[in-house]
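Attaching a single structure in structure tokens format; questions to follow.
Let's look at chain A:
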Amino acid sequence: MSGFFKSSIGRKVSMALSAFFLMVFLLQHLSINMMSVFSAELFNEVSHFMGSNPVVQFALQPVLIFGVVFHFVMGLILEIKNNKARKVSYAQNNGAANSSWMSRNMIWSGLAILAFITLHFIDFWFPEINTKFIQGDWSGLHNGEFRYYHELQEKFVNPIRVAGYCIAFVFLGLHLAHGFTSAFQSVGAASLRKKLGVIGKAYAIIVPLGFIIIALYHHLNHNH
Partner candidate 1 sequence: MALDSKVPKGPIKDKWTEYKNHINLVNPANKRHIDVIVVGTGLAGGSASATLAELGYNVKAFAYQDSPRRAHSIAAQGGINAAKNYQGDGDSTYRLFYDTVKGGDYRSREANVYRLAEVSANIIDQCVAQGVPFARDYGGLLDNRSFGGVLVSRTFYAKGQTGQQLLLGAYSAMNRQIARGKIEMFNRHEMLDVVIVDGKARGIIARNLVTGEIERHSAHAVVIASGGYGNVYFLSTNAMGSNVTAGWKVHKKGAYFANPCYTQIHPTCIPRSGDYQSKLTLMSESLRNDGRIWVPKNLEDVKLIREGKKKPTELSEDERDYYLERRYPAFGNLVPRDVASRAAKERCDAGYGVNATGEAVYLDFASSFVRYGTEQAKVQGIKNPTDAKIKELGQEIVKAKYGNLFQMYEKIVDENPYETPMMIYPAVHYTMGGVWVDYNLMTTIPGCYAIGEANFSDHGANRLGASALMQGLADGYFVLPYTIGDYLADDIRTGKISTETPEFEAAEKEVRERIEFFVNNKGMHSVDYYHKKLGKIMWDKCGMSRNAEGLKTAIQEISDLRKDFWQNVNVPGTDTEFNEQLAKAGRVADFLELGELFAKDALEREESAGGHFREEHQTEEGEAKRLKEFQFVSAWEYKGEPKDAVLHKEPLEYENIEVKERSYK
Partner candidate 2 sequence: MNLTLKIWRQKDASTKGKMVDYKVTEISEHMSFLEMMDVLNEQLVNSGEEPVAFDHDCREGICGMCSMYINGEAHGPDRGVTTCQLHMRMFKDGDTITIEPWRAAAFPVIKDLAVDRSAFDRIQHAGGYISVNTSGNTQDANAIPIKKEAADTAMDAATCIGCGACVATCKNSSAMLFVGAKVSQYALLPQGQVEAADRVKNMVAQMDLEGFGNCTNTGACEVECPKGISLENIARMNRELMKASV
């Protein structure tokens, strides 16, 4: 089995498995965030549960971080290897004739997403870590109220940040537009190819669009 993951196909499968995990995570992330559009209380409750539950914090969170890092590092390794497989490039290459832009530029959409994740960590994750692990405050309260909804809204005041988020979500959509079906193809789901193509397109549009709606909603409806 260890030999398997050293092979080209094994690496490809591991990219797909980490992608599946991240795609499930995205759905989960989207559904919780979506609650903020409908009910501040519900959002606060769920956020607090996620933020304080030890299983989430000490098991799922490290797995998630590992997943992100793995997907990124493996993607980069594969990109470097693939570049080495062609030493002299074509004087003229018409890639658009046979493949989608998204499929040929996963590394760029991926790097854009990575840049976004950095920003996102600075915005949300680092402050969380600071509050919980450095200051030791696990209450989730600020001035006697749950702080989550308030903090969320605060982040979407600045229109530049909102624009940045929206652009990143577009890249996420592009990444998913190829990534979703590609992951299934990698694990050998051949016979479902047509159906998966439709589901993949829907997923690649709905998930990023959901995040964009949330960002815009809070930008337009903040209470300050």
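With respect to how the candidates were assembled, all candidates are chains of the complex that A comes from, given by their letters.
The definition used in the following text is that a residue touches a chain if its C-beta (ideal position, glycine included) is under 8 Å from a C-beta of that chain, and two chains touch if they have at least 3 such contacts; residues count from 1.
Remember, predicted model here, so these are calculated numbers, not experimental data.
Enquirer: For chain A, which of the options 1 or 2 is its touching partner in this complex?
Expert: 2
Enquirer: What does chain A use to touch candidate 2 in their complex?
Expert: 1, 3-4, 7-13, 78, 81-82, 84-95, 97-100, 103-104, 106, 178, 181-182, 185-191, 193
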